[in-house]
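A single protein chain has been omitted from the complex, and every remaining protein chain is retained in its original position.
The chains carry the letters A, B, C and D, assigned in the order they are written, with residues numbered from 1 in each.
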Amino acid sequence: MAWLWLLIPLTPLLLVPILMRWPKLRSVVWLAPLPALPLAFMRPDTLVLPGLWPGAQLGIADGLSAILLLFTAALWLAAGLCAVSGHAKDPHARRFWVFWLLSMTGNLLLILAQDGASFYVGFTLMSLSAFGLVIHNGTTESRRAGRLYLQLAIVGELLLFMGLMLRVHEADGSMLLTAWQETPAGLPTLICLLIGFGLKAGFWPLHVWLPAAHPAAPAAASAVLSGAMIKAGIIGLWRFMPRGSGEEVMSLPASVAPWLLAIGLISAFYGVAVGLLQTRDKTALAYSSVSQMGYLLVLVALLLSQSVSVEALGLLLGFYVVHHGLAKGALFLGAGMAHEYRLSRVHWVLMALPAVALAGFPLTTGAVAKSLLKDQVGNSAFAAWEILFYVGSMATLLLVSRALWLIWRSQPGGPPATMPLPWKLGWGSLCLAAPVLPWLWPDLRVALLDTLSLYGLWGLMWPLLLGAVVIALVVRFNPQWHLERLARYQPGLVLSLRLRRWLQTRPVARDPMLPERPVRMPWAGWRNLERRWNRLGRDVVQVSAWVMALGLLWVLL
Amino acid sequence: MTQVLFYLILGVCLWALGLYGLLRLKESIRRIISVNIMGSGVFMVMVALAARSEDPDPVMHALVVTGLVVAISATAFALRLSVADVQEDDQ
Amino acid sequence: MTAALIALLLPLFTALCLLLLRSRSGVLVIVTSLLTLLAAAWSLYDVTVNGPQWLELGDWPPPLAIRFQLQPITALLLVFSAMIHLLVAVYAAGSQHSKTRYTDFWPLSCLLQGSLNALWLSGDLFNWYVTLELLGLAAVALVALSGRKAYGPALNYLLLSLGASLVYLLGVALAYGRYGVLDISLLGAMTEADTTTRIAWWLMTLGLMLKAALWPFHLWLPRAHASAPTAVSALLSALVVKGPLFILWRLWSEGAPTELAVEAGPVLAVAGIAALILGGWSALRTPWLKSLVAYSTVAQLGYALMALGLLMYWQLPALDAALWLFVLAHGLAKASMFLAAGELQASLGSKRVSALRGTTETMPVAMFAFAVAGGSLIGLPPSGGFLAKWLLLEPMFETVNHWPWVVGILLGTLISAGYVFRVVALAFDRADPVPPDFSPDRFAHWLALLPALVVWGLALISEPLIHWLTGVPL
Amino acid sequence: MIETATTWTNWVPLAIVLSSLLPGLFIFTLREDQVALRTTLNLIGAVLKLVLVGVMLWGVARGMEFRFALPFLPNGLLILKGDALSLQFVTLSAVLWLTTTLYAIGYLEGAPLRSRFFGYFSLCVSATAGLALAGNLVTFVLFYELLTLATFPLVVHRGTVEALRAGRIYLAYTLGGGTLALLGAVLLHTQGGSPAFVPGGYLPAAGEDSQLILTLAFGLLIAGFGVKAALFPLHGWLPTAMVAPAPVSALLHAVAVVKAGAFGIVRVVYDVYGVELMTAMDLAQPLLWLACFTILYGSVRALFQTDLKKRLAFSTVSQVSYVTLGVALLGPIGAVGGLVHLVHQGLMKVTLFYCAGNFAETLHIHKIREMDGVGKRMPLTMAAFTVGALGMIGVPPVAGFISKWYLGLGALEVGADWVLLVLVGSGLLNALYFLPILYRGWFAPPPARWAHDEKLGTGQPGLGETHWMLLWPALITASLALLVGILAGTDLSPLNWAQLTVNLEFDL
Partner (left out) sequence: MSLHEWMLDGTLGLLVLILAVAVLHVRSLYISIVLFIAFGLLLALIWARLGAPDLALAEAAIGAGLTGTLLLAAYGRVSERRRKAEEPLDWHAGPALLLSLIIAVILMRAVWPLPDLDSALVPAVADQMAQSGVGHPVTAVLLSFRAWDTLLELLVLLLAFMAVRQLLPSLPRQPEAWPLLQAWSRLLAPLSVLIGGYLLWRGSADPGGAFQAGALLAAGAILLRLTGLLPALGWHHFWIRALILGGCMVFLAIGVAGYWLGTGFLGYADGWAGPLILLIEVFATLSIATTLTLLVIGETREVRE
C-alpha cells in the first residue's frame, strides 16, 4: 500500500499535461490536493523508492508531519477554490494553473520527503515555480519583485545544496533525515542551512523579497505563498538541524541558539515596526508574516538549545504553523476580495476572526499557540526573554488592526456586492477555522482548555487590552507622522535592478554593422622583407655555390 | 716537395679556381667553362695520385678517361641547353 | 642475385630497343616495368630467404672488381623504385593531361630506372659517381621535356649537379689516395679518423647533399620540379632525390670511422630540423601549388636527414628502419601528391594554390588523394608516415636530455600540417567554386589515389614490416 | 597475430566501429538526389550500432569478454575492448548519434552537399566509437587523430569565410593536441610498451629516475587530451567552431569531440596511471586546480556572450571540466560524479543545441535578445530548452543535479572543501546566464509578428511548431535527461553503470 504516497505529488503533476490538453478542466483543478487528506489519516507505511535518486523515501513518520500535511492540503484546497473564481476570466489562466500545480507538487513532496534529496527536489520545484505565480500579473512591479525573488531563491537553493552536501558528508553518506538529526553538524553546515532556509522563510535579515513578492502576486497565490510555502523554510530547519537526544548536549548548536533567538525577536519587532508604516494592505500583511516567522525562528532556537523536550516543541510548532497559515491565508484572500467587492458587515465579522486569532485572542487557535509558546520559552534556557513575547502579541494586535483598517480603506465604493459561491466557501472556511478548529482537534482542545485557567486568561488579555488602549488613542488623535516615504525605500529591489542592468548592458558586443576599425597591415613590413629574401635566392646556381663554399669552410675548419 | 705533390697542389688550386668561377660568374657559358676547369682540377689530382708508383696506376687512368667522356657529354648537353634557353624564339 | 641483375638490365635493354625502333608507345614500357617489378620482388624474396649476396663483376678478385651487393634494404629499394616507375608509366600512358606524349619520355624514364637500380646495387665509390651522373643527366633531360619554360631551371639543375659531382669526385680521389681502395665495405675496415679522411668524407657528403636537395642546397629543386611535367616531377621527387641519400647512408654507416660519424651526426640532424622548419615555412608561403609540393619534399627529407644524423650520432642501427620506412612512405605519398596536384593544376588551368577553391565539389577524388597523401606526410596514424615517425621518436625518449630533437619533430609535424591543411581547407571553400575547363580525367584521379591508399595500407602489415626492417642485420 | 580463439564476441567491437564506417563510405558515393537511400542507410547504421551496443551491454553484464586485437606496432597492438568504462561512452554516442542523424536529416532538408556531410558524419561517429572501445593508449591516440580528420570537414561544411577560419583554428588546436598526445604515448611506450588498459593502471611504480619521465608524459597526455576537453588555455577552438551547422555543433560539442578529450583524461588517470601512482606522484593537484579554473572561467565568459550558440559553447567549456574535476579528485564518489556527468552533460547539452538549432532554423533567432516570447510560438522546444538549462544549473530532478551531487560529495570525501564552493559558484553563474534566456523565452512579451517564420511544421505552437524531425530529437533527449535524473537509482541508469565502473577501478 506504500505506493499510495505517490498519489499525493503525482495528482497535481499529472494534472499539468491534462490541463494543457483540455483547458476547460480548470474548474476541477482545485481538487488536486484532495488525496493528501485521507492519506494523512490512513498513514500507510513509508514508501522506499530505490529507482529514484539514491535513498529516496516518501511517507509520514511523525505526528508533526501529519499535521503539516493536513494543514497544507487544506490551505491549498481553500486557496484553489478561491483561485478558480478569481482567475475564471484571466487570459493567462493556463500558465497560472501550471505554476500553481507545480508549486503545490513541490510543497506536498517536501512534506512527505523522509530523505534529504527528495526534500531538496520538492523544495526547489516549489520555489522555482512560485516565481511563475509571483510575476503572473505581468505588471512591471510584479516583474521586478519576481526577479528579486528568483535571484534570492537561486542563491538560497545553492546554499541549501552546499548545506545538504556537508550534511550528507557528516552523516557519512546516509540520506535519511532521521539519521541526520542524530549526527552533530559543523558551523559551515549550520550557516548554509540557516541562510538557505532563511531565504525561503523570510525572517528579518533575509526577508527582503517577501514584502515585494506577496503584494505583487494574485490573491490566491499570495495566500498560499504566505500560508504554506514560507513554512517550508522552517520545516526544513526543523528536520535538518541536529537535536540532542536528551543526555549529551551538542556544544555547537547550543551556542548558536541564543543568536537565533535574538534574530527571531528582532524579526518579530522589525516586521511590526515597518508594517505599521505601510500604506498598502497586502504589504502590511506581508510584514506581519515576517514578524510571525520571527516567532517560528524562536521555536527553532529552542530546538537547538536542547533545553526543552522535542515532542512538546514539535506539537507547538504544528499548532503555530497551522494557526498562522490559516489566519494569514484568510487575511490575504480577504484583502484580495476587498479589492474587487465591497464587503458586507457579515464578511467583516468573518474577516475579524483570523485577525483576532493572530493577535492571540482567547478561545482562538492564536491563544493556544501564543500561550504554549510563552510556556515553552518560560521553562527553556531563555526564560528571561518571556516578557518580550507579551509585548510581541500587543504589537501584533496593532499591526493586524492597521492591516484591517487598510483593507477597509481599499474597498471600492457602492453597495456590498454578493460574492461568488466558491470564493465564499473557501474564504469562509478559512476564517471560521480560527475559532472552530480547537474544538475539532483533540490535542488543540486540551491545550485550549489549559489556557482558560485564570492565570492563563490574564496572561493573554493584558497585552490585548494595552493594545486596544493604544489603538483608541491613535484613532482619537489621528497623528500625521508622514513616515510613508521611509517605507517606500526597498534595498533589495534597488540591488536586483542594478545587477540586471550590469548584466545586460555589460556585453557591448561589437555590432557587425559598426565599421571594422581599419587594421593597419602589421605584416606589410614583413612582406617586403620576404620579397627581398626571395629576390636574393633567385639566381639558384650562384647562391648554391656560395652555400657549398661556406659549407666546406665551416665543416672543414 | 716531390713532383706528385706539386701537381696535387696544382690540381687543388685549379679545383678551387673553378669553384671561385662558379661563385662569381653570371653568364651560363662561362659557368660551364668554370665547371670544366674544376673537372680538370680533379683529374689533375687523380693523375698525380696515379703517378705515385713508378709505373703509373692504370685504374686511375681508366677512371680519368671515363671522367673525361662524362665531362664532355655533360658539357655538350649543358651548352646546347644554355643556347636553347637564351635563343630568341625565332622559329 | 640473378633476379636483381634482371631488374637492373631489363630497363636498360628496353631503352635501347625503344630508341632503335623509334617507338613512342607506352605499353612496352609498362610491360617491362611490370617484369622488373616481378624480378625485384623475386630478388626481395630471395634475399630474405638466404641472406645478403655479393656478385663480383667479371669474377675478378675483390679489391679490383666492382662488387654488386644485394642487401634486404637494397632489394626493398629495387621493389620500391620499380613500383613507383610502374605507377608513373601507367599515369603517363593513361592521363590526358600528361605532356610527355610526343617526347622521348619512355626511353629516358627506363634509363632513369636502370641507373637508379645500378646505384642501389653497386658498392663502388667511382661507380656511384658514374651512376649519379647518369641519374642527373636523365633527370635533367626529363625536366627539359616540358618545353622552353623548363630550360632555365633544368640548366641550373644540371650545372649544380655537375658541380656537386665534381666535389664528390674530389672526395673520392682523396679517399682513394688515402686508402687505395674504392669498394665501400673494404674501405669500412681500413678507415681511421685523420684529416684527409675527414675532408674526403665531408666533400663527398656536401656533394651528395646538393644532389639530394637536402636543406641548405635545396634551392634548385622547387623550380625544377614545378616546371617539369607531372609524371616527371612525381618520379623525381619520389625516386631521384633518394639515390644520393642512399649513398650518403652507405658512406656514413658503413664507410666512415665511428669517431668521424659521431662528430658529423649532430650537424646533419640539425640540418634535418632546419629542413623541416624552413622547408615547411616556404611551403606555407609559396603561392604556386607544385612548388608547394616540391618544398614539402625538401621539408620531408628533413626527417630522413635527422634519422641519418641521429643514427650516426647515437650509433643506433635501429634508426635504419625509421630512415627507410620514411623513404618508402614519403616516396609513395609524394608520388600520389604530385600526380593529384598535376591533375588539379591541369584541369583548373592555373598554377596558383588559390585556384583550388571548392575542389572538393568539382574534383573530389583528386582532392581526396591530395589530402590522404598529405595525411601520411604529416604522420597521422595509421599511415606509413606515422610508423616512420613512431620509430624515429622511440629512441629519442631513452633519456630526457634528447628533448630538443623531440621539439624539432613536433614543430615539423605542425608546419607540415599547416601547409597540407592550407590546401585542404581552401578546397572546402564554396565561395565561388572554379568550374574545371574540361571534364576531369577520372582514371588519372583514381590512379593518383592508389599510392596514397597503399601508404595508409602499410598499417595493416606494419608489424611484420617493422620487424623485418629492424630485425634485419645490416 | 589475431588471437586464435575467435568467438563471435571478438568481432562485436569491430562490428560496432564498422557499423557506421561502411554506410558512411557508401554514402560518399551517393548522388545528392538519392535522399531515400541515404536516409535508410543512415538509420540502418544507427539502429545496428544501437543493437550491437545493447548486445555488448548485455554481454558485459554477464561477464563475457569482448576483445578484438590486431598487430600494429612492435608490442603495441590495436585493441578494441568493451569494458565497463568504454561502454558508458559508446552507449551515449550510439544513442545520441541516432537522434542527431534524425535531426540532421530534418535540418539539412534541401541543403546542398548532404552526401558529403553524412559521409563525414558517419566517419566521425565510427572514430568516436573506436576511441571509446580503444583497449590501449596507441589505439586511443590513433582514433583521437582520426576524429580530428573526420570532424574538420563537418566544421567547414558551410564553406563560408567564417567557417574556414573556424576550421583552421579548430585544426591548429586539435592537431597540436593530437601531436602532444602522440608524444606522450610514445614516451610511455618506451617505458614498457603499450599493454591493454587495466583498471588499476598498468604503469610500474615510479622509481626516482622514471619520476621525471612519467610526469612529463602525464603533462603531454593531459595537454593533448585537454585540447579536446577544452581545458582552460586550450579551449579557444570551441566557441569559434560554433559557426558549424547545428547538428554538427550538437554532436561535436555535446558528444563526440568534447567527450573524447574528457574520456581520454579519464582513461589516462584511471587505466594508465591508476590512483595509487597518481597520489604517490601527486599529479592530480594541478589538474584539479586547472579544472576548477576552467569551470569558473567558462561560466564567466558565457555570461558576457550575446550569441546563443556562443553562450552554449562556453557553457560546454565549463561543464566538461566537471568530468575532469571528478576524475582529479581521485575519490570513488568523485569518480562516480565525473563519469556520470560524462553521460548527463551529453544528454543535456545535445538538447540545448537541438533547441538552439530549432530556433535558428525556424525563426532565424541567433542572438539572445531576439528570443523574446519564443515560448509562445514554440512552447515544446522552449520546454526542452528549459529542461536542459535547469539541468545545467543543477536543479533537481534533471540529470545535472545527480552529477553535481556526487561531485560535491566526492570533494568533501577527499577533503577538498573549496571544490564545493567552486561547484556552487559555477551553479550560480550558470543560473545567471541561463535564467535570463528562460525568462525572455517564457515571460517576455513576443514581438507582434516574427521577422522570419519558416513555418516548417504546421506553424502552430505545439507538436507542429517546427519540422517533426527537428522537434522529436529535442523532446527525446530532454525527456531522457529528465528520466536519467529521476530514475537515477535504477540499475539501467548511467549512475548505476558509473558506480559499477568505479567499483572496478577502486576495487571496492
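Keep this in mind: contacts are C-beta pairs under 8 Å (C-beta built on N, C-alpha and C of every residue); 3 or more make two chains touch, one makes a residue touch a chain.
Everything numeric in this text was worked out from a predicted model, so none of it was measured.
*Asks:* Checking the contacts here: which visible chains does the omitted one touch?
*Replies:* Those shown chains that the absent chain touches are A, B, C.
*Asks:* Residues on chain B that touch the omitted chain in the whole complex?
*Replies:* Residues 2-10, 12-17, 19-21, 23-27, 29-30, 32-34, 36-37, 40, 43-45, 47-53, 55-66, 68-77, 79-84, 86-88, 91 of chain B touch the chain absent from view.
*Asks:* What is the set of chain C residues that contact the non-displayed chain in the whole complex?
*Replies:* Residue positions of chain C that touch the missing chain: 2, 5, 9, 12-13, 16, 19-20, 22, 55-61, 63-66, 102-104, 107-108, 111, 114-115, 118, 122, 126-127, 130-131, 133-134, 137-138, 140-141, 144-145, 148, 151, 170, 174, 176-178, 180-182, 194-196, 199-200.
*Asks:* Can you list, in ascending order, the chain A residues touching the missing chain?
*Replies:* Residue positions of chain A that touch the missing chain: 549-550, 552-553, 556-557.
Basically, only the chains that are shown with their structure count from here on.
*Asks:* Please tell me whether A-C or A-D has the greater number of C-beta pairs in contact.
*Replies:* A-D
*Asks:* I'd like the Å distance between the centres of chain B and chain D, where a centre is the mean of that chain's Cα atoms.
*Replies:* Taking the average C-alpha coordinate of chain B and of chain D, the gap between them is 69 Å.
*Asks:* Mind checking the centre-to-centre distance between chain A and chain B? Centres are C-alpha means, answer in whole Å.
*Replies:* Whole-Å distance between the two chain centres: 103.
*Asks:* Two or more other chains in contact with one residue: find those residues in chain C.
*Replies:* 159, 163
*Asks:* Two or more other chains in contact with one residue: find those residues in chain A.
*Replies:* Residues 541, 545, 548 of chain A each touch two or more of the other chains.
*Asks:* Which residues, counting only chain B, touch chain A once they are in their complex?
*Replies:* So the residues of chain B in touch with chain A come to 19, 22-24, 26, 31.
*Asks:* Inside the complex, what are the residues of chain B that reach chain C?
*Replies:* It comes out as residues 15, 18-19, 22, 28, 31-32, 35, 38-39, 41-42, 45-46, 49, 59-60, 63, 66-67, 70, 73-74, 77-78, 81-82, 84-85, 89.
*Asks:* Under the touch definition given earlier, write down the residues of chain D that touch chain A in their complex.
*Replies:* Residues 303-307, 390, 393-397, 401-402, 404-405, 408-409, 411-413, 417, 420-421, 424, 427-428, 431-432, 435-436, 439, 443, 485-490, 495 of chain D touch chain A in their complex.
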